[in-house]
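Omission of a single protein chain aside, the complex is shown with its protein chains in their original locations.
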Amino acid sequence: MEQTVGYGEDAYCDEARKLIQKACQREDVDIHFLVGGTQANTTVIAHILRPHQGVIAASSGHINVHETGAIESTGHKVLAIPTDDGKLTASQIEEAMLEHINEDGPEHMVQPGMVYLSFPTEIGTIYSAEELKAIRAMCDKYDLPLFIDGARLGYGLCSPECDLTLPQLSQLADVFYIGGTKVGALFGEAVIITSDALKKDFRYSIKQHGGMLAKGRLLGIQFATLFTDDLYFQISRHAIDEAMRIRAALQAKGIGFLIDSPTNQQFPIFTNEQAAILSQNFLLSPWKRIDDTHVAMRICTSWATKHENVDCLIEAIDKL
Amino acid sequence: MEQTVGYGEDAYCDEARKLIQKACQREDVDIHFLVGGTQANTTVIAHILRPHQGVIAASSGHINVHETGAIESTGHKVLAIPTDDGKLTASQIEEAMLEHINEDGPEHMVQPGMVYLSFPTEIGTIYSAEELKAIRAMCDKYDLPLFIDGARLGYGLCSPECDLTLPQLSQLADVFYIGGTKVGALFGEAVIITSDALKKDFRYSIKQHGGMLAKGRLLGIQFATLFTDDLYFQISRHAIDEAMRIRAALQAKGIGFLIDSPTNQQFPIFTNEQAAILSQNFLLSPWKRIDDTHVAMRICTSWATKHENVDCLIEAIDKL
Amino acid sequence: MEQTVGYGEDAYCDEARKLIQKACQREDVDIHFLVGGTQANTTVIAHILRPHQGVIAASSGHINVHETGAIESTGHKVLAIPTDDGKLTASQIEEAMLEHINEDGPEHMVQPGMVYLSFPTEIGTIYSAEELKAIRAMCDKYDLPLFIDGARLGYGLCSPECDLTLPQLSQLADVFYIGGTKVGALFGEAVIITSDALKKDFRYSIKQHGGMLAKGRLLGIQFATLFTDDLYFQISRHAIDEAMRIRAALQAKGIGFLIDSPTNQQFPIFTNEQAAILSQNFLLSPWKRIDDTHVAMRICTSWATKHENVDCLIEAIDKL
Partner (left out) sequence: MEQTVGYGEDAYCDEARKLIQKACQREDVDIHFLVGGTQANTTVIAHILRPHQGVIAASSGHINVHETGAIESTGHKVLAIPTDDGKLTASQIEEAMLEHINEDGPEHMVQPGMVYLSFPTEIGTIYSAEELKAIRAMCDKYDLPLFIDGARLGYGLCSPECDLTLPQLSQLADVFYIGGTKVGALFGEAVIITSDALKKDFRYSIKQHGGMLAKGRLLGIQFATLFTDDLYFQISRHAIDEAMRIRAALQAKGIGFLIDSPTNQQFPIFTNEQAAILSQNFLLSPWKRIDDTHVAMRICTSWATKHENVDCLIEAIDKL
């Protein structure tokens, strides 16, 4: 008496899988649809690591700061590496490895078991193809699976400064996900497993972490739509275009930035007065106090940002 | 630049909370919206128990059988009690307590820390008001929080044999949830915490278990709709009405049942031939083999079951 | 300025390892010394299983009943199989497998990932060579590592009814341990890993579970002593001899047994009066109430049991 097959095995999900495989130019990848980012991160990392292993991440990484210890709740340490721009480097990964494995009695320390990075990062920066290839090579050297958190993937790939494509990413990562929640979907993240060794039993991990949606077709329908007629990239590009207009307006006004971000998040440094004026009409979040008279604010565009609203903001910036 | 407050703190969720509080006739309860049942069970149980405690449950309970060890993954044993009808009794709870706390050196055993039961149970049975009050009294005696899994709550409360109401349930349970996924919603479970002691920091637990939907309004909108104009109960009643028609037809035909269920799941015992004939046109699931020539099948109605389809099924039963 | 190498890498531990390898007639096994039984069980099981897997065990198994949920605390379900005599059978293991893997949507259930059994069992019974070989074959069929809890191993191997040897056991198990705590040592269990696949990184697991003794030589010294001049088996045999004398005295008196145990634990069924009389002078533990007038008591001998004390007990039994 039930109407459709549940739990992500319906026709909509299958169609979405095929469309994403095509966009990735790889037919040999497994694709699973999860509901949210914290869930995707936790499920993937707990699936990969052995109990005595931890995950190398930038200290600003989402898993280290904004997931209420979800990774640790599954038993694993986040081996956080301090960074200024939110990005890991290949040499930082090597240092972390050597620190842990060269010690006399390495078993007294957590064993690094994988690398996590965000593309774009939590503060809007992106990795170049060269940087990511160097990280991939380092992961190969130390046998570390590479997991890329793509909660905002579209905004990274559509940045004017990005020299990476989705197919390239699909070659570089062992697992990554294409974020829906922050890029046009009501919710949902498409987890793509490229490494054969990590594919086995992933549905068990999804279920155990509460990520198996009974009516999985809701995810399939959304991702099938996003990956038809290039929609995912179109709406991502829109967010980036608007962000770049705002960036240009700020630069024209001589306003500096906390971070040089080529994506949909901008972090201008305002005087307290400027911040107060703009906040009257626009939803800006204070990000970091610089000194008594200056504060970095976060301005974030999305697929839903209206061109005319950005016009108003630019006008307000010009008048500062 | 963002359009609405996220993470379940928007106006739609607030409205849904008020409507559910009204339906429960209690304004002092906390209400949280989660995505699915396994997630709700895991989050609530991990939130309540201390590390050395376990949860008493019927061996047929969903948490014991069909959640891929999600409860154990948070560190807790399910203290499973064998039952025939899927229901715990007050005296079984007392026996389990005495077995664990009377032992010489009780610290060598898990300490029972709460009681979990499903209403209706996984096999369609329901507790009477008297049974549930006896369980409540036993929980009070041993200081055990009582958690009721209401994934199919509507189908229980609308059963013709049910002598309990939603307000009564809200008095008896420390925590329970109103299932949306199986009762008319696309997804979503409304977790209701009645006990003050359990309210603190529940949002941390939701986030850690990956249950905090960024666009929480999706849940608010659905539950506000379900609790407007009695919709939740109307659609539940429809499923029950259709199930009772099927039950009557089976009884008229002299067909026995594995379990005497007054809710939307029916478990008739067919001969192999009967099962084969019906399975040609209807989606029945084999539930349990009885002997070489008989098998118990599961027939399940829902809010979406069409009256005319049930007509066809009844006709087919009559012809057996 | 430190005197010896710590953490189990000293010369005493190495000597003990060599002696045990010789007793097992296998030089290719890894041997680690842990402090206690719960620690050994938890460390081994958490080391072997993946997060979504559980361990098949008899419901009376130590890990299921008397370890305060230590296994679950590492995230894994104990898949408990009811038994009367404390022993698993090969066919029970197969049934458990089929139940879990044949289900439509097996990922909704825990995946059985290994088999745990105790030799002798918690109630004194032992497996025959034939029974254990059948279990081994079943484990091979379903790719399940076999772990044997030998907390009381000596008492099993020295039973007059035992047709298994330590070298045979070393061929049948993937991991097992030789219990010291209950067999002559102050504390300590020697964990023997025979399967290459399970050897990697076991020292990390020991450390994480708090089992790495700084002064590991304490364990090495004890086990080197126990495995010199056949001491381990001599003292085990002594306990068995005394237990068999008690068994014979009880049988001669016409007293029945709850369980027919050929090892150091005996479970005679006394009348309440008999139990009361014997308890005046001997430390017997009530094990299970049979009916209003009868109770099964547990009598346990050990390496330290004095022959003359057993004489007194036998005399008291004769007088009953």
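By written order: A, B and C. Residues from 1 in each chain.
As a working rule, a residue touches a chain if its C-beta (ideal position, glycine included) is under 8 Å from a C-beta of that chain, and two chains touch if they have at least 3 such contacts.
For clarity, every value in this text was computed on a predicted model and none was experimentally measured.
Shown chains touched by the undisplayed chain in the intact complex: A, B, C. Contact with the undisplayed chain is limited, among A:75, A:156 or A:220, to A:75.
For the chain missing from the display, the contacting residue among C:16, C:35 or C:317 is C:35, taking the whole complex into account.
For the chain left out of this panel, the touching residue among C:215, C:245 or C:294 is C:215.
Taking the complete complex into account, residues 1-3, 35-36, 38-39, 42-43, 67-70, 73-74, 181-182, 186-187, 204, 207-215, 218, 282-283, 299-302, 304-305, 309, 313 of chain C touch the chain not shown. Within the entire complex, the positions of chain B that touch the omitted partner chain are 7, 46-47, 50-52, 74-75, 105, 107-108, 111, 201, 203-208, 212.
Looking at chain A, the residues touching the absent chain are 51-52, 54, 65-69, 72-78, 104, 107-111, 285.
Assume only the chains that are shown with their structure count from here on.
Between the Cα centres of chain A and chain C there is a gap of 49 Å. Computed from the mean C-alpha positions, the centre of chain A lies at a distance of 35 Å from the centre of chain B. In chain C, the residues that touch at least two other chains are 51-52, 74-75, 107-108, 111.
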